[in-house]
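With one protein chain held back, the other chains of the complex are shown just where they sit.
Up next, subunit A:
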Amino acid sequence: MATGSGQPAQPKSWQIPVFYQKATAKTATDLATTSYFESRTQRLKSSAVVEYRARGSEKLDADRRATMAETEPVVKPKPRPIIRIGLFLISHSLFVSVVCCTAGILALLLLPALAKNTYISENALMPGSASPRLSHIDASEGQNFVNRILNLDSEAIKTGIEIPELIAKHMVELGGEVNYHKFQPISTKFHPLHFFLGPDAGVIQENYSCSSYGINTVGIIRAPRGDGKEAIVMVTPYNSVKITTGQAFSLGVAYSVFSLLARVTWLAKDIIWLAADSKHGEYAAVAEWLRDYNALSFGDLKLYPEICGVNTSPVCTTSQVKEGAISDGFRRAGTMAAALVIKVADSSTEFEKDVLNIYAEASNGQMPNLDLINIVNYFAVGQGLRVRVEKIWSLLDSWLLNSLGELIELLGKVATSLNPQGGFGIPVADYVEGSATLASSLYNQALGVPTGPHGAFRDYQVDAITMEISPKFYATESFLFLLYVGRLVEGVIRSVNNLLEKFHQSFFLYLLTSPSRFVSVGVYMIAFALLIAPLPLVAAALCSDASKTKLGKDKVPETAPHRESVPTFTSWKWLYAAKTVLVVHLWSAVVTLLPYFLYQIPNSSPSTNLLIWITLSVLSLFFAYELSGSFSFFSTSPPQRSEWALLKSVTVAVAFIGLCLMSVINFATAEIGALLLVPMCLTAVPLRHNLKVNTTRALVRGACHMLLVFVGFPPTAFLLLKGASDGFGNVICSFILQLKEANGYLVQVFVALPLSLIESMFA
């Protein structure tokens, strides 16, 4: 209160402004002179704070002291309601956090029951408004094409260019513009797994030979009257060295659709058929093509490079199609509107119908527009396919989910009996299936690894999905299979072709519980918000707790003035804790990033790399220790409750901020992170406290904390799981890898938070 102290000799009247004068005329009369009074009001108008502080000071009539520190109000002013609510919540933080946490988890479990039916939001799509034109002739041509490819495959394939040539030849015959895209997968890419475990066999090939080039074949149909601004992409990945029957069938489907689209008059967008050579992985082929599509590429796109010496065989040159039909330049066709990846799985007999699997998750948990999935679902159902989204099968038998489903069904029945309009009820089977799908959806989004080649398109803001069709008997009914899958693809392309604008109407942020049901962002955010709501409360509670105890302790050093710590700045105390947390975070960031730099060192084995990593990490820890001055767990002073409480409160606050930011970037990662971190944050207590009390309960609690922290700490969890089961461990590996690659921030939280918790435990 600088104003107050700046006017020490003023009478008490300064608290009352002039516009209040009439109302309190009586009070004002026995105050100072009016002239002064008015001059004061000028100042008061400019400062609302002074007025606000004045509210409790009428008791100070006689009190002429200037400093506000001594103007302790006798009647404490009643705080605003919102502050009162906040204080109430903070004072009951334990109860509130338990309730919120439980509610958050329950809400997450309820999500499958809250899922809505999907609907086609963009009217311009007009799915199914035209009858399919794909004729039997197209299908039988596709069948012939499949047979030709399979025949070619049965012959000895040496160079891997026979199939691309065959495809190109057929594309040219249909009137498409064709070019080859030759690519080399990037080998120097950093892969954290290789750092720790050594390179996988067969991945690293130092000297690329000719056969290591992947050759994509790209055919483009120009829309007859289109302006060539937009394009629709059809992708069929196949292995040019050893093609499977399923891959041949996917090429056959694309061929029959392509042959239809070469004739139709309704095209408004160009059609690109990318026969992607999946010799080096499906994703790599598509990603490389997209990279070159969106860059100025001067690559030598000739099929037969001179260095390779493959071309000299005269058979190849004669088999090539007429001169000049296949250009050696990179062909483009405008902005991509949507992309469909068509895959045919090798035949399965587990269902009575043919099954269409939809994969939609792209990198970093991005999803294509829901409308794209909707139309695929629409046409697939129309063609008599059974549509599925990926789900975690092991969850289907979980008794917990089953019983929960029964409970929800019961609740739903009760709700329906009360209010027949509100359809809340959901059958048990649906619930269990929905939760399994939701779990898989969450898992894939959190992982951030694309579930197929479609992921490469999302990086360029193109909506794409992978359709994997598992036919029941394509060996016997291949013609029919080509016919109806071709019609499905034709329908989807025609719908997308109808679009005037790019996909924008429907949802981008959603979780699927089944192909026709989804949970939108507005619903699933509630669960997340409930889950992380306790964090700021706990942080605030701990902070206020710490400041209170500090105040209590401050009276002690006053009597013993030899302690020269600065107790008067109690409000700044948290900065020290924040500094500690920051240093730990920095250290963890360094530790996380170190492998990348170590990887650049040539000629180093994984074990030496690991050793260097560990030594560097320890060294950087000591450096960080020097930097921060003192870590509390190295200090010899007896543990103070306030110190660890402040530390924990800052850590929890940082975790809260991190999770909130993460939820904007990738919801699923944030949700899973919150599920792991929130219990950890709520329960962590210094170990010494537990040890001091020395009861069995405290010991158990301490052990639980250690366990939680160890499970939550990714490297530990990784090692444990790696040891436990190889298969599942790999999944976790990729999870961590992806986390490291994509979600750098959360990794830091993941690494740093347990560390700071451990630290606060040892404090």
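The criterion applied here is as follows: a contact is a pair of C-beta atoms (placed from the backbone, for glycine too) under 8 Å apart; a residue touches a chain by one contact, two chains touch by 3 or more; residues count from 1.
Here, contacts and distances are computed from a predicted model.
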Name per UniProt, for the chain absent here [options: "AP-1 complex subunit gamma", "Protein MAEA homolog", "GPI transamidase component PIG-T" or "U6 snRNA-associated Sm-like protein LSm1"]: "GPI transamidase component PIG-T"
Of A:T335, A:S403, A:T615 or A:T683, the residue in touch with the unshown chain: A:T335
Touch with the omitted chain, as defined above, among A:K229, A:K242 or A:K548: A:K229
Contact set of subunit A toward the excluded chain (per top definition): 16, 20, 23-24, 48, 51-52, 54-58, 75, 77-78, 173-175, 177, 222, 224-230, 263, 265, 294-296, 298, 322, 324, 329, 332, 334-335, 459-461, 500-502, 504
